[in-house]
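One protein chain is absent from this view; the other protein chains keep their places.
Order of writing sets the labels: A, B, C and D. Residues in every chain begin at 1.
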Amino acid sequence: MNALIISAIMGVLMMFSGILLKRKSTIRGLALAGLLVTIILNVMEIYGVHLFRINVTGMMSFDRFSLFFNTIAMACTFVFFLLSAKEMEKVGVNYSDYFALIFFILSGIILSSSFSSLLILFLGIEIISIPLYILTGSDKRNLKSNEASLKYFLLGSFSTGLMLMGITLIYGNSGSFAIDAITNPETKPGVLLVAGLLLLMFSMAFKASAAPFHFWTPDVYDGAPTVFTSFMATIVKAAVFIAFIRLFYHAFGEIHNTWKFIIAIITALTLFIGNITAVFQQSVKRMLAYSSIAQAGFMLMAVLAINSIGSEGILLYTTAYCLSTIGLFAILVKMKDYTFEGFNGFAKHQPLLAGVAVIFLLSLAGIPLTAGFLAKFYMINAVINSGGFLWLVILAVLMAAISVYYYFRVIQAMYFKEGEAQVIEVSTSFKWVISLVAALVILLGVFPQLLFSWFYF
Amino acid sequence: MGVTPILFWILSVMALFSALMVITSKNPMHSVIWLIIVFFAISGHYLLLNAQFLAIVNIIVYAGAIMVLFLYVLMLMDLKKETEPQKNRWLKLAGAVAGGSLLLVLIAALKKADIANQIAETRTGDIGLIENLGKVLFNDYVVPFEISSILFLSAMVGAVVIGKKE
Amino acid sequence: MQVNYYIYLSVALFCIGIVGVLTRRNAIIIFMCIELMLNAVNLLLVAFSKMHHFKNAAIDASAGSDGQLFVFFIMVVAAAEVSVGLAIIVMMYRNIHSVDINFLNRLKH
Amino acid sequence: MIALLLILIPLLSGVVTFFLKKENSAKSWALFTSIVTLSVSLLGLTVLNKTEMLQFKCDWLPGLGSSFSIRLDGMGQLLCLLTAISFPLIFITTWHRSYKNAHNFFALMLLSQAGLMGVFLAMDALLFYFFWELALIPVYFLASIWGAERRIAATFKFFIYTFVGSLLMLVGLIYLQSLTPDRSFDIKAFYSIVLDGKTQNWIFWLMFVAFAIKIPVFPFHSWQPDTYEQSPTAVTMVLSGIMVKMGLFAVIRWLLPVLPSASFAYGEKMISMWAIVGMIYASLLAWRQDDMKRLIAYSSIAHLGLMVVAIFSESEIGMQGVMIQMFNHGINILGLWVIVEILERKYGTRKLSELGGLAQKAPAMAILFVVVALANIALPLTNAFVGEFMMFTGIFTSPISEYEMITVPAAGLTIIIGAIYTLRMVQKVIYGNTNALTATGTDIGLNEKLVLGIIVILILVVGVYPQPILDLTKDTTNFIINKANILPLLKK
Partner (left out) sequence: MKNALELSYLVPLFPLIGFLIIGLGRKYLSKPLTGIIGCGVILASFLVSIWIFFDVKEGNSGVVDYFNFISAGSLKVPFSFQIDALSSLFLLIITGVGFLIHVYSVSYMHHESKEHFARYFSYLNLFVFSMLLLVMGGNFVILFIGWEGVGLCSYLLIGYWFKNTEYNYAARKAFVMNRIGDLAFLIAIFMIIAKVGSVNFADVFSAEALQKLSPSVTIITLLLFVGATGKSAQIPLYTWLPDAMAGPTPVSALIHAATMVTAGIYMIARSNLLYSLSDVTSNIVAYIGLATALLAATIALKQNDIKRVLAYSTVSQLGYMFLALGVGAYTAAVFHVMTHAFFKALLFLGSGSVIHAMSGEQDIRNMGGLSKKLKITFFTFTVGCIAIAGIPPFSGFFSKDAILLSAFEKNPILYGIALFTALLTAFYMFRLLFVTFTGKFRGTHEQEHHVHESPSLMTVPLIILAILSIIGGFVGIPEVFAAGGDKITEFLSPVIAKSAGHEVSHSTEYMLMGLSTGLVILTIVFAWFRFKNYQPKEEKGFGKVLENKWYVDELYDKVIANPLNKFAGFLNNFFERFIIDGIVNGVGRAVNYGSRQIRLLQSGQVGSYVLLMVLSILLLLVYQFFIKK
C-alpha cells in the first residue's frame, strides 16, 4: 500500500515537475529519489511498517509474494532509470511526463501484483496499458512509433474486451469478483466459468505476449522508442506474469485440470514461435522482441506448474530476465546501428560493454553461472515436479538451444567478426552501473539464495 | 406474453440490427449514428433491468460524450465514404466466418450453462438505483474508485503528451 | 426474463463487434466496434447482476450491485481509453493523413 | 581440501589471468598455476586413504536440494590427474605460439580446466551440470576467437549441438531429482532411487543423448572433426584429450549406476551395436582424411566407440579397461596433437599430401611421433594395449552379452583399419622424400621434446606396468559394477 500511494503521488509530482523544474537532470534526480523512497517504503512494509491504514475491503492483499515482487519491479525500474533515464530525453520534449507515466505504470504494476478482486486486476492492467500506448507513441514524428502505438492500442483494447467478457462470464457463474470466491471446489466447474476463464486466460496471454496472441509484441517493441521498449519488455511483462500467476494460482488453482492443457499448448506455441522466428531477424532490437516472447514461454511454465517452486522461480526469472534485458537494451540504445552487423567488432572498441553484454546474453540464453540459467532451471524443475508435461519440458530445452543461436549471433558479431561498431559516448558512471548489474546477474546465478533468503527472511 | 418480453425483443432486435448496421455502413458517420442507436437500445435494456443509474450514465457517457468525441474526430478528418477502401473480399469473408463461428461456438457452449434458466429480474429490484449504488460505491468500492483516478490522470497526461504540438 | 436470452444477446453483440474489427479498415470504426464489444459486456454484467440479486436478495440486500459497479468502472476505463485512443488516431492522421490500418505496415516480419 | 584446491586454483588463477595484460606474464602464470595444480593432483594420490582430505561439502542451494559436494574417488583421481597433466603439457607445447590477447586465451584455458576438474569431482548432480557447462563455454570462446578460418560456424555447431545434449541431460537430472525421496541432487540420493523400467527408459535417453554427443557416439559425431579442425590446437587438445572423457565419465558415474535396467536394456543391445558401427565407420573415414586433425578426430571417435561398448558390457574387467583407457587415450591423443601443432607451426599445413620426409629432417620428432602413433594403434607395451585388451576381454566375457562372437570381431576390425590409417599418417608425414615445404625442416625444440618425452614415458610406463592405475580405480569400478549389475535381480 505504501508503494502504491507513493508511486501515484510521485506520478502527480512528476507531472508538475515539468512546469516547475527546468533542468532535466533535476527532474531525473527527483524521479530517482522518489523511486528510491518508494522502494524503501515498500521494503519497510515487508517489515511491517504501514504508512497508511486503508480498508481495501478485501480487494487487494499485500502479501509477502506481492511485496517482494514489487520490490524487484521497482528495483529493476531503478536500474532502468540509472541506465537509460538519460536516453528518454531524446524521445521527445515531455521529459517529466514520461516519468509521470512510468510512475503510474508502477502503480498499475503494484495493483496487478496484489489484487484479490478481478476489478482491481482489470484496473491494474488498464493502468499499465494506457500509459504504455502513449509511451509507445511518444516519438511523435516517427512513423514507426505512431504505427506501433496505434497497433498496440487497437489490439490492446480488443484484448480488454476479451478480458471483460471473461470476467463477466465468471461473474455470471459465481456472483463475485473476489478471486478466492470464484471456484467452488465441491462442484464441477460450470461452462460459464470455464469459458470465462479461457477468455481471461487469452487476454492475459495477450498482455504477456504469449502465442498465438503475441502478434503485437514484435511490432510494438520494434516501433516504440528503444528506452520504453526496454521498460515494457521487462518490468511490465514481469508484472503481467505475476498477475497471471496470481490469478491462476489463487482463483483457478483448484480446477487446474480444466485449463492446464490449454496453457501447455499456449506455452509450447509461445516457445516455438518466439524462438523460431527470432532466428531470422536482422535487427537486434526486433530479435530481442521475439526473444521476449520466447522468454515468456518459459515464464508461462510457472503458470502451468502452479506450485511453490514455480512461484519462487518466477521471481528469480523475472529478476534475471529484467536485469539482463534492461542491461542489453541500455547498450543497444547506445548503438548507432541496431542490426547484427552494427555490433561487428564491438568487443575491440568497447571491451567492457561487450563483456557485460556477453553476460546478459548468456543469462538470457540460460547458460549456467548466470541468473538466467537458474531461472530456467526453476521453471523446468517446477513443471517436472508438478508431474506430467515432460514433452513440454523437452520442447522447452530444445527451444532454449535454438535461442542460443540468435543470442550468440550477437556475441559472434561482437567478438569474432571484424567491424567498426559505432557507439554513442558512454559515461563512466554508466559503465559502473552496467558492470554492477552484470555482476548481480552472475551473483544471482551462483547464489540465488541471496534473493530467496530475503524472501523467506 | 407480457410487456417485458415484448420490450426485450424489440430492444434486442433494435440493438442487433443497429450493431449490424454499424459494421456494414460504408459511411463512417452512419456507423456512428447506428452505434448511438445501439447504445440507446442497451440503455433501454438497463431500464428494463431496473438499472436506472447505468442507463443514464450510458446515455451521458457513451452516447453523449464518447460518441460525440468520435463524431468530432470524424468530422475533423472529414472522411468521405470513398476514402475507406474496402478490405480484400476474402479477408472480409474470413473475418465474418470467424466471428460467426465464434458466436456459434460460444452459444453452443454457454447453452449448457447450469444457470441458463435462472431469472434476471426485470422491472424490480432496487440495487440499480443511484442511492443504493452510491452507498456500495463509497463504502466497499472507494479504493477502486480512487484508483481509477490514477487511470484518468494517466490518460490525461497521455492525451497531452500525444496531442500537444512540439 | 431468463438470463440465457441476455447471454445470447450479449454474445451476439460481442461477436458482431469482433466481426466489425475483423472486416473494417478504418481505425475509428474498428475502435467503435471495440466499444460495441464493451457494451455487450456491460449489458451482460447488468443482467448477471440482476440474476444474482434475484437469487440472493434474501441473504444480502445489495447482492449483485457489484456487477453494476463493475459496469460503472468499465465505462470509466472506456472513457479514458477513448481519449487516449482518439489522440493516437489523430496523431497518426496528422502524420499520414489516413486512418486506414492497412497502411500500418512499416513494422512487420 | 585437495578436491577443493583442484577446482579453486585454476578458477582463481584463471580470473587473475584476465588482468595480466602482458603476454609473457600471462603465459608464465598459466604454466605456473597449472603445474601447481598438477602437484596438488599428485599430492592427492599420496593420501588415498585420508578421505577427509579428498572431499569437501558445504551448503549451496538448499532450496533446490543441492549442495556443493565434491570428492576425489579413484576414477576422479585418475581423470583429474589426466587434466592436471594435460594443461602444463599444452602450455609448454604452445609456448612459442603467440596469441592475440594472450591473457584472455590463458584465462579461458584455466577456466575450462576448473570446469573439467569440477565435472570429475562433483558429487551433486546440479553441481555436475554447472561444471559441465563451465567447461564448455570457455572452450567455445577459445575456439571461436583463436580458431581457423571457418571457426565461427564450426564451433557454433559444436556449441549448439552439445548444448542441446546437456539441456536434455538437465531435464533428466531434474526428473531424477523429483523422484528422489528427499528431493535432493546428491549422488547418494540418486544412487538410492529405485525406478521402474519405463521411467528409466525415458530418463536414460534424455541423459544418454547428452553423453553420446559429447563422447561422441556415431551418428552424433559430425561436430567433432569440424571443431577439431577449426580450433586452435591447444583447444583441440583440451577438447579431445579431456573433454570427450566427460561423456564417458558421466555415463559411468551418472548413468549406469542410476539407471541400471535401462542401461541394461539399451546399452548392450542397441548402443553397443551403434558404437561398433560407428567405430568401423569412423575408422574408414579416418583412412580417407588428408587433414591430420580430421584424421585424428575420426580415430578418436573409433577409440571412444570401443570404450562405450566396454562400458555397457558391464563387466569388471571391461570397466577397468575403460578407466585406464580414458587416461591413456587422453595422453596418446595429446601426443598426436602435439605433433600436429608442431607440424602446423613449422610448415603451416596439416595436410598429409603436403608433408613428407620429415624423418630425415626431424628424426627426434619422427621417433616420438612413431611411438605415439603406435600407442594410437594399441601396440603391446604401449598404454593403449592394456586398455584395449582389457576392454575387449571385458566385452567378450561380459556376463550380459550374447553376441560377443559378432561384436568383438566387428569391433576388432578397427584394430586393423586403425593400423592402416595410423601408419598411413606416419608414412605420409615422416617417410618418403622431402618436398619443397619440408626440405627446410628442422627438428623440434627442447620444450617440445620435453612434452613428447613425458608423453612417451607415460605411454611406455603405463604400457608396461599399468597395475597402479588399475588399483586406483578398482574400488570405483567395483562399486559401479555392483550398482549397475541387475542380473541377480533379473534372475529372481
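Convention: a contact is a pair of C-beta atoms (placed from the backbone, for glycine too) under 8 Å apart; a residue touches a chain by one contact, two chains touch by 3 or more.
These figures come from a predicted structure and were not determined experimentally.
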item: Which displayed chains the hidden chain touches across the whole complex; value: A, B, C, D
item: Listed residues D:Met53, D:Ala265, D:Leu284 or D:Ile486, member touching the removed chain; value: D:Leu284
item: Omitted-chain contact residue, chosen from A:Val91, A:Leu155 or A:Val393; value: A:Leu155
item: Contact residue for the chain not shown (choose from A:Ala31, A:Met60 or A:Val191); value: A:Val191
item: Residue in contact with the excluded chain [from D:Pro257, D:Gly335 or D:Pro466]; value: D:Pro466
item: Contact with the hidden chain (one of D:Thr393, D:Thr438 or D:Asn485); value: D:Thr393
item: Residues belonging to subunit B that touch the chain removed from view; value: 87, 91, 94-95, 98-99, 101-102, 105-106, 108-109
item: Residue ranges of subunit A at the interface with the undisplayed chain; value: 151, 154-155, 158, 162, 191, 194-195, 198-199, 202, 206, 212-213, 215-216, 218-219, 258, 261-262, 265, 273, 276-281, 402, 405
item: Residue ranges of subunit D at the interface with the undisplayed chain; value: 157, 160-161, 219, 221-223, 281, 284-285, 287-289, 315-317, 320-321, 357, 359-360, 363, 367, 374, 379-381, 385-386, 389-390, 392-393, 396-397, 404, 408-409, 412-413, 415-416, 419-420, 423-424, 427, 430-433, 464-467, 470, 474, 477
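Everything that follows uses one rule, which is that only the chains that are shown with their structure count from here on.
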item: Rounded Å distance, subunit A centre to subunit B centre (Cα mean); value: 32
item: Centre-of-Cα separation between subunit C and subunit B, whole angstrom; value: 6
item: Whole-Å separation of chain centres (CA-atom averages), subunit B against subunit D; value: 71
item: Multi-partner residues of subunit C (each touching 2 or more other chains); value: 3, 7, 17, 21, 31, 48, 51, 55, 63-64, 66, 73, 77, 80-81, 84, 88-89, 91
item: Where subunit D touches two or more other chains, by residue; value: none
item: List of subunit B residues in touch with subunit C within their complex; value: 4-5, 8, 12, 15-16, 19-20, 22-23, 28, 31-32, 35, 38-39, 42, 45-46, 49-51, 53-54, 57-58, 61-62, 65-66, 69-70, 73-74, 76-77, 79, 83-87, 91-92, 94-96, 98-100, 102-103, 106-107, 110-111, 113, 115-122, 125, 127-128, 132-133, 135-137, 140-141, 144, 148, 151-152, 154-156, 158-159, 162-163
item: For the subunit C and subunit B complex, residues of the former touching the latter; value: 1-9, 11-13, 15-26, 28-29, 31-33, 35-36, 39, 42-43, 46-51, 53-55, 57, 62-66, 68-69, 71-73, 75-84, 86-91, 93, 98-100, 102
item: Residue ranges of subunit A in contact with subunit B within the complex; value: 8, 11-12, 15, 54-57, 59-60, 92-94, 97-98, 100-101, 104-105, 107-108, 111, 117, 119-120, 123, 126-127, 130-131, 133-134, 137-138, 140-141, 169, 172-173, 190-192, 195
